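Mind having a look at this structure? Questions to follow.
One protein chain is absent from this view; the other protein chains keep their places.
Residue numbering begins at 1 within each chain, and the chains themselves are lettered A and B in the order written.
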Amino acid sequence: MRLLLKGAHVIDPASGVDGARDVLIEDGRIALVDVAIPPSETGHTVVVELGPSLVVCPGFIDMHVHLREPGYEHKETVATGAAAAVAGGFTAVACMPNTNPVNDSASVTRFILKQAAEAGLARVYPIGAVSKGSDGKELAEMADMREAGCVAYSDDGRPVATALLMRRALEYAGMLGLPVIDHCEDKTLAGEGVAHEGFNASQLGLRGIPSACEDVMVERDIVLAAMTGSHAHIAHLSTAGALRAVRAAKARGVRVTCEVAPHHFILSDERLLAPLAYDTNLKMNPPLRHAVDRDALVEGLSDGTVDAIATDHAPHHADDKRVEFDRASFGIVGLETAVSLSLDRLVHAGVISLARLVELLSTNPARILRVPGGRLQAGDPADLTILAPELNVTVAAAAFRSKSRNTPFDGWPLRGGVAATVVGGRALFVNPGVPQVAGLGRA
Amino acid sequence: MPILMDSERISRSLTRIAHEIVERNRGVGDLALVGVRTRGVPIARRLAASLREITGVEVATGALDITLYRDDLMKTAVGPQPIVRRTEIPFSIDDRHIVLVDDVLYTGRTIRAALDALIDFGRPKTIQLVVLVDRGHRELPIKADYVGKNVPTSRRETIHVRLAEIDGRDDVTLDQAEGERA
Partner (left out) sequence: MSDNAARLRGKDLLGIADLTPSEISLILDTAEAMKEVSARPIKKVPALRGKTVINLFYEPSTRTRTSFEVAEKRLSADTLNIAIATSSVVKGETLIDTALNLEAMSPDLIVMRHASSGSCHLLARTCRAGIVNAGDGMHEHPTQGLLDAFTIRERKGRLQGLKVAIVGDMLHSRVFRSNVYLLAKMGAEVWACGPPTLMPAGIEQMGVHATTSVEEAVKDADAVMMLRIQLERMEGGFFPSLREYFQVFGMTPERVRLAKPDAIIMHPGPMNRGVEIASEVADGPASVILDQVANGVAVRMAVLYLLAGGGDDETAA
């Protein structure tokens, strides 16, 4: 079984390809990426003429999602989350351990992987808890979880509670060759905060979460990463101060990487006032920051300080959001909006190139998590994201594959979308609005 | 825009009404004037001045805002609320003859509201009504005791009373208009 994608613009930062190429897929693996591959004489080859308006990239990896299973299946399941992933152009996701029970043991890890295999959609990489129950006291069985399939450790939803625990986690994870991903928030500074501390939250009478609570924790993690020589990854970095710290640490050679979420590089906290005051779909943690922070993140995306775009996909049932702002759950869904938002607000806005976008969404996440993919290499599984950069799309939350609809971007017109998502050579998502990929659906 | 009354005619009418008030009440002993806002108030003041000239007595004069008593107040779910202005009746109306003063008598609904409002202030001996113009078309059993001028009108017409204190000049005109006042 062969599939030949012809005439597309292929971008693979890992191999430096950025131009018209054909991609040949054989038995679910990449066979060849080259200029004008002739259809093979022997055997049956499905040829799909993509043309130069479509862009073929190594499959996108969202390294920060919440799939809610086990425990919160009314918000999302591994299967619905994986369906949302492929619909949003992601061939793989890494899921955070704050489920119920917490993914702090190999058995929960195996359960998640079993659910993912049954769904047969996007690849799912579980992230194990740093501490048992993510309660910040004792280390979880990190080696055992790696054995079961975990790709990183995090107590996400909460910070790694103490400097001592972070030190131990980095040392231990370093032995295992995996990163520790930290949700950086000094809880004593954040208090009961629900919005970025500043003029806008003050006007609305919302308790503030100061930037300092993130900055302090990022600095702590950098110091400890330097001390241990292990790899610390900063989740959903949101402040200008944290970005400066990461930039300086990288310059010193500290093993620190970071991700940012689309809502943080697009929105800022004045949105809380208008057009819809107290919109609970603008409540997330870290909160929407000041416009100065947002602009700093955009700069970090462009200058290379930021390693990855990750959505922090946080599905919540409508009941969790249709309440008073301070009682609403934190978080928004992101899997089905991230690619269009990034194309529109970063690539078409002239902030970054398409190649840099592929780095942020594929090359770097694969490198940070040390998972397959992130490149178009012969012999690798054929995980591809095919973009239609000029496609006009309108975000329609009602049509999401995710179980949840909590997005502030509903109805947004955006330029750029996903044409198709191919996992292991199978087209698991084919956008009916893009005629060139119709043939993939039949392949 | 035919002029029904000019400044002089208004003045003569009010003087005549002042005499009638004195005659009917046999003096001004227990009398008080209450003007209905807006234009009833200056008319009441002018009457008070005439009464002082005739009798040498200063008749107590108040101002009544009937907005909060209007029967059409909350009928429309949409629309601006009439502005509420101060009511100033700095005297007791109990056991007094109250002369209520307004500019135009039309459906009678304003006067109905004014009567309700007045009665909330006490129990007058009598309430009498002065209007500068009676244009007919009553919807309630209300009749003026003293009328400056009776003007037969159609419902499509509008009476405009202008008074120097508010409008810079005195006159009463009849306008062909789309009827903005009830």
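A few notes on this one:
Just so it is clear, a residue touches a chain if its C-beta (ideal position, glycine included) is under 8 Å from a C-beta of that chain, and two chains touch if they have at least 3 such contacts.
Just so it is clear, the model here is predicted, and its values are computed rather than measured.
Shown as candidates are A:197, A:259 or A:293; the residue that touches the absent chain is A:197. The hidden chain makes contact, of the residues B:27, B:82 or B:136, with B:82. On the side of subunit A, touch with the chain left out of the figure occurs at residues 197-208, 210, 277-278, 319, 322-327. Mapped onto subunit B, contacts with the missing chain fall at residues 65, 67-69, 73-74, 76-88, 116-117, 120-122, 180.
What we mean here is this: only the chains that are shown with their structure count from here on.
Centre to centre, using the average C-alpha position, subunit A and subunit B are separated by 76 Å.
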